[in-house]
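Below is one structure, written out as structure tokens; comments come after it.
All protein chains but one are shown in place.
And then subunit A:
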């Protein structure tokens, strides 16, 4: 089943040279869309929850829930970008920047006895 998807994508987008051959192109996008996406979304969610609570003095329960509600929209949007962005290099670059930003800010923020 996956093979016919790859073939269609390669056929319909002959100008796409940045992603390499069709099979690796799709594999790389799936990797970006699911595991890498979950990692980046988790980091962003934790970061938003922490920053809302610590820097904007939002009630921590409110902050956690707000970030969690947003996370599904973020995850779905990243999936769309993972298959919509033409350049695979750009895709991974954006994922890396978003993950580093979320993870970095989270790491710098004071934890106050939280699990993470």
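In the analysis below, contacts are C-beta pairs under 8 Å (C-beta built on N, C-alpha and C of every residue); 3 or more make two chains touch, one makes a residue touch a chain; residues count from 1.
As a working rule, contacts and distances are computed from a predicted model.
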Choices "Peptidase", "D-proline reductase (Dithiol) PrdE", "3-oxoacyl-(Acyl-carrier-protein) synthase" or "NADH-quinone oxidoreductase subunit L" - which one is the UniProt name of the chain not shown: "Peptidase"
Candidate in contact with the missing chain, chosen from A:35, A:84 or A:104: A:84
Where the unshown chain meets subunit A, residue by residue: 1, 4-5, 8-9, 12-13, 15-16, 41-43, 45-50, 53, 58-69, 71-73, 75-76, 79-80, 83-84, 86, 106, 112-116
